[in-house]
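Omission of a single protein chain aside, the complex is shown with its protein chains in their original locations.
In order of appearance the chains are A, B and C, and numbering begins at 1 in each one.
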Amino acid sequence: MYHLPELTPSVNIRRIAVLTSGGDAPGMNAAIRAVARAALHQGIDVLGIQRGYSGLVEADIRPLTSPLVGNILQRGGTLLKSDRCEEFHKPAVRWQGYEHLREMEVDGLVVIGGDGSLAGARQFAAETNFPLVVLPATIDNDIEGSDETIGFDTAANTGLDAIDRIRDTANSHQRLFLVEVMGRDSGFLATEVGIAGGAEMILVPEQAIDLDRVSESLKQGDSSARPSSRIIVVAEGRKPGRTQRLAQALTERGFNPQVCILGHIQRGGNPSARDRVLASCLGAVAVKVLQAGQGGCLLGVENRHLVQRPLADLGERLPLDPALLELAQLIQQ
Amino acid sequence: MYHLPELTPSVNIRRIAVLTSGGDAPGMNAAIRAVARAALHQGIDVLGIQRGYSGLVEADIRPLTSPLVGNILQRGGTLLKSDRCEEFHKPAVRWQGYEHLREMEVDGLVVIGGDGSLAGARQFAAETNFPLVVLPATIDNDIEGSDETIGFDTAANTGLDAIDRIRDTANSHQRLFLVEVMGRDSGFLATEVGIAGGAEMILVPEQAIDLDRVSESLKQGDSSARPSSRIIVVAEGRKPGRTQRLAQALTERGFNPQVCILGHIQRGGNPSARDRVLASCLGAVAVKVLQAGQGGCLLGVENRHLVQRPLADLGERLPLDPALLELAQLIQQ
Amino acid sequence: MYHLPELTPSVNIRRIAVLTSGGDAPGMNAAIRAVARAALHQGIDVLGIQRGYSGLVEADIRPLTSPLVGNILQRGGTLLKSDRCEEFHKPAVRWQGYEHLREMEVDGLVVIGGDGSLAGARQFAAETNFPLVVLPATIDNDIEGSDETIGFDTAANTGLDAIDRIRDTANSHQRLFLVEVMGRDSGFLATEVGIAGGAEMILVPEQAIDLDRVSESLKQGDSSARPSSRIIVVAEGRKPGRTQRLAQALTERGFNPQVCILGHIQRGGNPSARDRVLASCLGAVAVKVLQAGQGGCLLGVENRHLVQRPLADLGERLPLDPALLELAQLIQQ
Partner (left out) sequence: MYHLPELTPSVNIRRIAVLTSGGDAPGMNAAIRAVARAALHQGIDVLGIQRGYSGLVEADIRPLTSPLVGNILQRGGTLLKSDRCEEFHKPAVRWQGYEHLREMEVDGLVVIGGDGSLAGARQFAAETNFPLVVLPATIDNDIEGSDETIGFDTAANTGLDAIDRIRDTANSHQRLFLVEVMGRDSGFLATEVGIAGGAEMILVPEQAIDLDRVSESLKQGDSSARPSSRIIVVAEGRKPGRTQRLAQALTERGFNPQVCILGHIQRGGNPSARDRVLASCLGAVAVKVLQAGQGGCLLGVENRHLVQRPLADLGERLPLDPALLELAQLIQQ
C-alpha cells in the first residue's frame, strides 16, 4: 500500500496524452487505464499515442475513451503498443513531436517506460518545457528515483514459477540447471528470483562470472548432504549467449548443466496485484501532478510514498545492494 | 528489495527455536527455512516447535536440519503446523512453555504469526524476559509496526486471479458478482484486490455496508455506457455470512447477484516472489537480532527498511488509509 | 489428439453465421476463431450473432473478420457474448430468427453451447430445416453424443487449483473443508476435481446426500493415521445453498467445516490446451460439415474421433459412470 501525495490543482488541464515506450512491462495497461480514468472522471480529454515516441513523431494519435480502457487492466503488454525510437535522439525530431502536441492542443503528457524512455523525456522536457510526467515501468527495476517499477513484480513471479517447475524435476534427478532471466545491466530481477527460488547461485550482470569460483562451489555442493535441486540463476547480461557459454564451460569441466532461457516470457502474463496497484496509483496521481503544474518530473515510489523527482536530477542507474546477494548465499547453504 | 540493518553480535546463541502460530499464511515456510539456514550456517542448533504455542506448552518440539527445510521454500502452509492456543492466555500455561525452553537449553525464540501471536509473545516476553523475535505473518497485513506482512501479497494475487476469471464470464453476460475475500477486521486485502481487479465497489469491514448507497451506485452504473463486468469485493467481516446477506438484500431490491466465497483458498498456493523474499530477509535477520541481544521485539518493515520495534510499544491494529479507497473509486468510474 | 473425419464438399456455402449460447465456457472463443478462420480461408463470409439466440431473434449480427478473431484464442468468455433466451421456446420467435438468416443470405449456422442450446437448435432445425451444426460447449460435460465438451477441462483445472491451495492450509491445521463446484444436474466436474484433488468424499447431484453416511465416514477418518487435509467436493445441485446446508448440518453434528464456493470462477480463465485444441478441431470441421451438406447434427467426440450425430437422436443427459466414484473411494482411503 502506498502513501499518496496531497496536490493542489493550479493549472487548467483540458487535454492530456499518454504513451508507452521501450520494452513493454506487465502493468503498463493498468497505468494507461488509471491515467485515462482519472482524467476522464474530471472531464479532461485523453489521447493515446501509439508506439511510443514513434507515434508522437508521426502523429499516430487517437482518443482514449472509458470503454476503450475498460478491459485492459488485467492484460499484459500495452494497448498503445510500444517501440524504441532511435530517431527521437535527434533534436529536430523531438521538436516535430512537440509541434504535434501543440497542434492537438495537448496540455500535458504522461510517459510510461524505462530508462531509455526517461532519457528521451528528460531531453524533450528540457528543450521544450512541455509539462510531462514519467512513470517508471520496466521489469529491470533499475530506475533512479523510484524504489519500484511497474512490471518488476510480475516478471519476478514469472521467473519464480519457472524455477519452481524446474525444482520438481531437479529433485527427481539430481541435476544442475542454468536458468537465464532478463537483465542486461541490472541484477535486481535475478536477485529477487534467486532468493525467492532458493537458487544455489545468482550470477548478476554487475559482476563478471568467475568460472573457477562457480565450479569450486558446485563441487562443494556435490559432496554435501543435499545433492539435489541445483539451480543457478543467470542474468542475461549485455552480450547475448551468456548462459550458453557458461553451460559450455561447465560441460568442459565435467558438469552436465541443462539450460532454460526464459526470454520474453517474463514480459507477459497478467500483471500481479502489486504491479496493478502500483500502476493504478501512479497513473491516477500523474494526472494530479499535471493539474498542480508540477510537470518535468519522474513520479516514483520512495519508501512507499509516491514522490516527484525533477527529471534533470536523474539519469544514473539504481545500484544493486550487495547485502542481498550475501543474504541469498547465507540461507542457501 | 529491502534494506537490511547492521547488527553486531554480542550474545552467544547456541540453540534457537521457531514456531508458527495463528492462521497460516503463505511464506511461513520460507521464513522457517531462512531462520533455520541462517542459524545452522553459524553452527547454531535449531528446534522446530509444532502447532504454535500449543506445541510450546506440550513440549512438542523436534530438531530442524538443513535437509528438513530443503524443499519447503515454495510450499504454502507451514511445516511446523499452526494453531490458535486459547490456553496460552493463562500465565501459568505460559510459564510452562518457558520451562520447556529452559529445559531444552534454548537461547532464543522466533515467533512467526499475526496479531494474536504477537499478543501472546508480548505477554510471554514481558513476564519471562525470554529473548524472542516476532516476524509478522498474516494475510491481513494489519500488524502495527510493519508496512508489510508475510502472506499478504500471495493472498492478494490469489484473490485477484479469481476476479480475473470472473471478469471473463462477467463480460460475456453482463452480470453482477459479489466476491468475498478474507478480512475480519481489516480491509487491506479487499482494497488491494479491489484496486488491482478493477472492482466497481470495495466493501471493507471498517465501514458498515450502506445498502442504499450500494444499490444507488449499482443503478447509476446500469445506465452508463459500460454495463458489463460488475464486480463487488466484499471483506468477510466479523459476523459470518456477510456476503450472503448482502446478496439476499440486493436480490430483494431487484438485482441478481452471483456469489463467490474464496475462503481458505487465499491462504494456500505457492508463495509469491515478494512474500518469499520478505520471509527470507526477515528470517535471516531475526537470527542476527537474537545474536545482537536485541530480543523482545517485532522485526518488521518500515519504508523498506527492516526495523525492530519493542513489543511493549505495539498492540494497535494498523489502520487502512481511506485515500486508497477514494483512488479506487476515481479510476473505476 | 483427435481423429478428423474425411468430408467431401457438396454444397456451395458462401456465408455462415456463428453464435454462442447458454452459460459461457472457456474455449468458446477458440471455437469461434476456428469457425471464422476455416471459413474465411476458403473465401466464405462469416457473421457473428451477438448474445446467442437473442441476437438471432433481434438481428444483432455483425461480420467477423480475421483480425477480429485474432487475439481471442487465449481468452475466457465469448467475444459474441452469450445469453439464455426464453423467448426462443416459442415457434414464432424461432421463425423470426430464421427470417433474419434468410435475409442476410446465410447458408449455414454454427451453434456453440450446452444442453439448452442443443434443445433450441434441435427444434429450430426440425422446423426450418436450416443447415446447422452444434458444437458441445459446457463446463458440465453432460452432452449426449460427445465424450467431451469445450470448457470442461479448464473448469476442472480451476477447481483443482482451488483444492490444491486449500490442501496447503488444511495440512497446516487439520481442518475440514467443503468446496462447492458447479454442476446442477451432473457430477462430472465434481468427480474429475475430486479424483484429481484427492478429495475424501465427492457428493454429486445424481445422489442425495446421506448425512449419516457422511458423518460416519468423517468420524472413521478422524481416528485414522491420516487426520489432516480433509476435503469434501460438493456439486452445487439444483437447489441453491446445498453446501451451506451441509455445513450447517455437519456443524450441528460437532464438526467444524469451512466453506468455499467457487461459483463462476470456474467459467473463466485462459482455456486449457486441451479445450483449445478441442475447440479448434470442432470449429474447423464444423465448416466442412456444412460444406458437405450434412447439417442438422451435433459435431462431438466419440472415442477420440470427431463424429456427427443427428440432432433428432439426441436429448438425454450423458450419465456419470459410478465406477469412477468407486475408484475415487478406493485410492482415497
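As a convention for this text, a residue touches a chain if its C-beta (ideal position, glycine included) is under 8 Å from a C-beta of that chain, and two chains touch if they have at least 3 such contacts.
Predicted, not measured: the structure shown is a model, and the values here were computed from it.
Enquirer: With touch defined as in the header, list the contact partners of the absent chain among those displayed.
Expert: A, C
Enquirer: Which of C:A34, C:I61, C:V106 or C:L250 sits in contact with the chain that's absent?
Expert: In the complete complex, the chain left out is touched by residue C:A34.
Enquirer: Taking the entire complex into account, which one of A:R122, A:R242 or A:R267 touches the absent chain?
Expert: The single option touching the absent chain is A:R267.
Enquirer: Of the residues listed, C:I13, C:L160 or C:V179, which one is in contact with the missing chain?
Expert: Within the whole complex, the residue contacting the unshown chain is C:L160.
Enquirer: Which parts of chain A face the unshown chain closely enough to count as touching?
Expert: Looking at chain A, the ones touching the missing chain are residues 20, 24, 26, 75-78, 81-83, 158, 162, 164-175, 177, 244, 258-269.
Enquirer: Going by the touch rule given at the top, which residues of chain C touch the chain that is not shown?
Expert: Counting over the whole complex, chain C touches the hidden chain at residues 1-4, 30, 33-34, 37-38, 41, 66-67, 70-71, 73-74, 141, 147, 153, 156-157, 159-161, 164, 167, 171, 188, 191-193, 195-198, 225-226, 228-229, 270, 272-274, 276-277, 280-281, 283-284, 303-304, 321, 323-324, 327-328, 330-333.
Going forward, only the chains that are shown with their structure count from here on.
Enquirer: On a CA-centroid basis, which chain has its centre farthest from chain A's?
Expert: If we average the C-alpha coordinates per chain, C ends up farthest from chain A.
Enquirer: Pick same or different for copies chain B and chain C, depending on whether their interface residues overlap by over half.
Expert: same
Enquirer: Hey, how far is the Cα centre of chain A from the one of chain C, in Å?
Expert: The computed centroid separation for chain A versus chain C comes out at 39 Å.
Enquirer: Between chain A and chain B, what distance separates the C-alpha centroids? Give it in angstrom.
Expert: 27
Enquirer: Which parts of chain C, given as residue numbers and ranges, touch two or more other chains?
Expert: none
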